[in-house]
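Pasting a structure below so you can have a look.
Removed: one protein chain of the complex. Kept in place: all other protein chains.
So that you can tell them apart, the chains are marked A and B in the order they are listed, and the count of residues begins at 1 in each.
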Amino acid sequence: MSGDGGRVYVGNLDRSAKRAKDLVMGKLRMGRAVDWATAFSLWPVHLTTSCCGCEFAATWSPRFDAEQHGALPWVGARQTNMILIEGTVSKKMACAVRVTWEQMPSPKFAIAMGACAIDGGIFYNSYNIVRPWEIIPVDVYIPGCPPRPEAVARAIIELQRKIRQKRVVSKWIEEGWRPDKEYVAPKEDPCSWWRG
Amino acid sequence: MSVWVYGEQKSDLKIEGAIARRIAEDLYEVFIGPQHPGSGHMRIIIRVDGDIIVDADPDMGYVHRTMEKLSEGREWIKNIPLFERMAIHDACNVTVSYVIALERILGIEPPPRARYLRTLLCEINRIAAHLYGFGIFGVFMGHSTMYMWSFADREVMVELAEKLTGARLTHSYPIPGGARRDLPQDFPDQARKAVRYFRRRLEEYRKIFLDNPVMRSRMEGVGVIPKKVAAELGVVGPVARASGIKYDARLAEPYDAYDEVEFEVPVFEEGDALARAWVKFEEIKQSLRIIEQAVDWLEKHQREAPMHPKFWERSPPLWKKVFEAEGRVKLLPLMANLKLPPGKAMARSETARGEIVYYVESDGKTTPYRVRIVSPSARNAIVFKYIVPGYRVMDLPTIYGSIDYFPPEADR
Partner (left out) sequence: MDVEELKKRIEEALGGLVKGIEEGKGFIDVIVDLDNIVEAASRLKELGFDHVKSLTVIDYPKENRFRVIYHASSYLDEELAKYIVGIGADVPRDNPRMPTLVYVWRGVEFQEREVYEFFGIEFTGHPDMRPLLLVPQLAEAKPLRKEFIVKEEPIIRVKPPTG
């Protein structure tokens, strides 16, 4: 790199670095890069709440291969940033969902899958279910009973679009704006049954 | 004290049960699940001494959706899609015995074509469900190849079912008196191609999974259920058959076309996790045989409405036209307010994970008076309590995976 004026094989490194810096910090803004990076590193946690889990599993199978969209289920809640509610959430499960959600590092996102997760679906009058939006803030809903794996992949793309367009992460860094803060905390403690 | 604190990372998570607890000298209580890899939604509370499990208490009910209660308020026919949600990847097997119970109360028998169609879908579902079980077993054991292979190959069977019924998983195919759709024209060729593919493929499964020395060392001698104990605990399906019990609902009380097709019931004597995997493996081979026979029979025989004549005669002419054009049996209008005569019936069918039993009681209304469901996973759950103690913590995923426990089905 030394020699005649920093000129190397790739061109003027000083100038390239300055241009790159301008591009990232100025024109692109670093914030958007953060959004872009987050959108393609969604790690759904391995919490299967109900029978839509069959299609959840098929989504990451070789046929549909949702990993190509930049999301892969991961085991520990601490290493994940997305939760996929598969169908019905029972009262017992509500506590587990909430505890898992609280363990996940921010920024975190939620997709509710299936008709049951929207408003009960076929179990609308069951006495043992909870609507997922009562316990965690949901970003994207997928209709269907069960939704096809393509629909799940579509929801992931929708979520990526939402993250990039609404600049969820960069706003959080710059202004402290958190979309999940706009939702009220659960009216009822979902773990109240456990504490008695 | 508010526990749910937003905006801060530290929230008070001191929930009893989310942490290991020391309950005696050298004895700890560990909570496993419900957030864990594999088909989760279940918690097992184990007490460990070192890494030997001394006591296990399955904490079920994470997917309890009150099907027995909801069924009492819904029409007979609406309960078919409701019960299907117990095991959507095994939909036809799960609902067929409910339909048979209704047929017993009504006193009707479906025509042979409908019986063969149901048998065909049951076996397609059985293979798909066994492959699902293998895939989840692979996830539990950290054998990603098994997950990838079996979920990829499962799509072959799922697509066959989709071609036959129109839905990937929730088919709602059998209805009292028959089935909802006839065979599509190009189905037999596709089915035979799938069977040929699977015959070739299963050999590779054996090499990479069942005969794999690493897998064998983890499965052999783990979770052994002796024959006597298996009968005492009342376990069902592949778990029972791996312990030397030759019981299969298809043999004990043949339903649909199972008394007309040829198949064998594989039985193993060892009773360990490897034997349970072998039973499932051999059952896939038998299911392939049944699929071939059913397709041959359906192709050979005259195309006719797969519906009991008592119902079919009373359906509107348009319905018959739709059947002739598309091979689709539109849901008959009289099904919506179907009234069953007072009576009670029981029916059992063999799902992929074992036998499911329905007790149906009617008091002459359009809704059931009582439906009692005992699903195979509900009966197999007792294995956790009585078989797991004595093994190491690392053997727990093997046992869990090998009994193919499916919580939505167990909790109903």
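The rule is short, and it goes like this: a residue touches a chain if its C-beta (ideal position, glycine included) is under 8 Å from a C-beta of that chain, and two chains touch if they have at least 3 such contacts.
Keep in mind it's a predicted model, so treat the numbers as computed, not measured.
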Residue of B:Ile44, B:Ala114 or B:Leu233 in touch with the missing chain, whole complex considered: B:Leu233
Residue in contact with the excluded chain [from A:Thr88, A:Ser126 or A:Gln160]: A:Ser126
Touch residues of chain B, complete complex, unshown partner: 60-61, 64, 66, 68-70, 73, 101, 104-105, 230-235, 240, 245-247, 252-253, 343-348, 355, 357, 359, 361, 369-370, 372, 374, 378-379, 381-382, 385-386, 411
Missing-partner contacts on chain A, residue numbers: 91-92, 124-128, 193-194, 196
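By our rule, only the chains that are shown with their structure count from here on.
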Footprint of chain B on chain A - complex, ascending: 45-51, 53-55, 57-58, 61-63, 75, 77, 88, 90, 92-93, 95-96, 98-100, 102-103, 105-106, 122-123, 125-129, 145-146, 148, 178, 180-181, 185-186, 189, 191, 194-195
Chain A partner contacts - residues on chain B that touch it in the complex: 2-4, 6-7, 9, 11, 13, 15-18, 34-37, 39-41, 61-66, 69-70, 73, 81-82, 85-89, 132, 135-136, 147-148, 151-152, 154-155, 158, 168-170, 408, 411
